[in-house]
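Notes follow once the structure below has been shown.
All protein chains of the complex are present and in place, except for one that has been dropped.
What follows is subunit A.
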């Protein structure tokens, strides 16, 4: 492969988005966790939960900062790196893009208020109420930006005249076939990931220090949320697969290495592909792909052969798909195991093995976000707007794109490193135990068993 401007444009965008979605996911999901903790804390008059909300917020604001600046970067890069795409698609998708900015605006305002009004109101619920617009704003920005992406997968809401979009119906474009499944899957996975990450941090701290009441409560809350959103993610994942079978069969077929259209198609897990497009060393679940795609073990599933070979997505997306799905099942399973152990008589839920598993679930969840996103994006190749514009036609022709790639790479390395350093410093210099005494002197040391 030659290092041409198109490839560098793709790499630059992939790098920016790959970096941004880590923080974007945190931005969508963490406010819900914070709000839940603060609510329980106020309701039960339990300082542990309220401290939890405070400490999560403090870490959250650092990730928001990186999320905002990388989000600005991708927003501008859409026009800078893909000028032809924005010129064409801007006519149809500027409404959701615009509404995304409004949602972000709304969130930004209330985040400022929430951060600086702790202890400012007599009625504690007032401060808690300010967390709701943050959840709503964050959720809706995810919804609107996912709608833009959904449009690129299944364009709708316009007619084509002389190669340009005409007779545009903005609402029709927003409510394209991919919108519902994509939106719900993005939201459920964002909440799942944040719950899993916070659970993982807690488990890691218990492993390093000891299981005080504060950490135990944090673990129980985050794992309960992991389980709920994990189950929801499995459901939204299933509806996404059924959507693909109906509207984007080549994407599902590429993920499953399903070449020939057939009834009762098998589900292929992992394995390798040889030159003759035969799978080796795979785990084969008979007829399960038909079930996954249509809810019927004998249904016909469209194979890749129906798509001309030059329009195939890369076949390595299979691994991305499998890894994402596997992690999607593992995360709620880990949470369930914890609650089973907790219910058992000898109460072994805080043993080393269990805690290590939980500590692993955070990185796994983030990895699944990346895998799923890479699958969704690469699975649409070679199109940027499926059926209308290829990635090659959309990219910038500027010779400076390679230089920009290096500059942005350096920027993200710098931001990533400082992000980790800053977070570690915040929490290391200020342990929960000390802070608990400072903010809530009524809590006796004896509580910290």
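Things to note:
One rule holds for everything that comes next: a residue touches a chain if its C-beta (ideal position, glycine included) is under 8 Å from a C-beta of that chain, and two chains touch if they have at least 3 such contacts; residues count from 1.
Everything that follows uses one rule, which is that contacts and distances are computed from a predicted model.
This figure omits one chain of the complex; the name its UniProt record holds, of "Energy-coupling factor transporter ATP-binding protein EcfA2", "Cytochrome D ubiquinol oxidase subunit II", "1,2-phenylacetyl-CoA epoxidase subunit A" or "Light-independent protochlorophyllide reductase subunit N", is "Cytochrome D ubiquinol oxidase subunit II".
When you scan A:13, A:35 or A:77 for touch with the missing chain, the hit is A:77.
Only one of A:66, A:143, A:198 or A:292 touches the chain withheld from this view, namely A:66.
Those residues of subunit A that touch the chain absent from the view are 58, 61-62, 64-66, 68-73, 75-84, 86-92, 94-95, 97-102, 104-106, 108-113, 115-117, 120, 133, 165-171, 396-398, 400-401, 403-404, 407-408, 411, 414-415, 418-419, 422-423, 425-426, 429-430.
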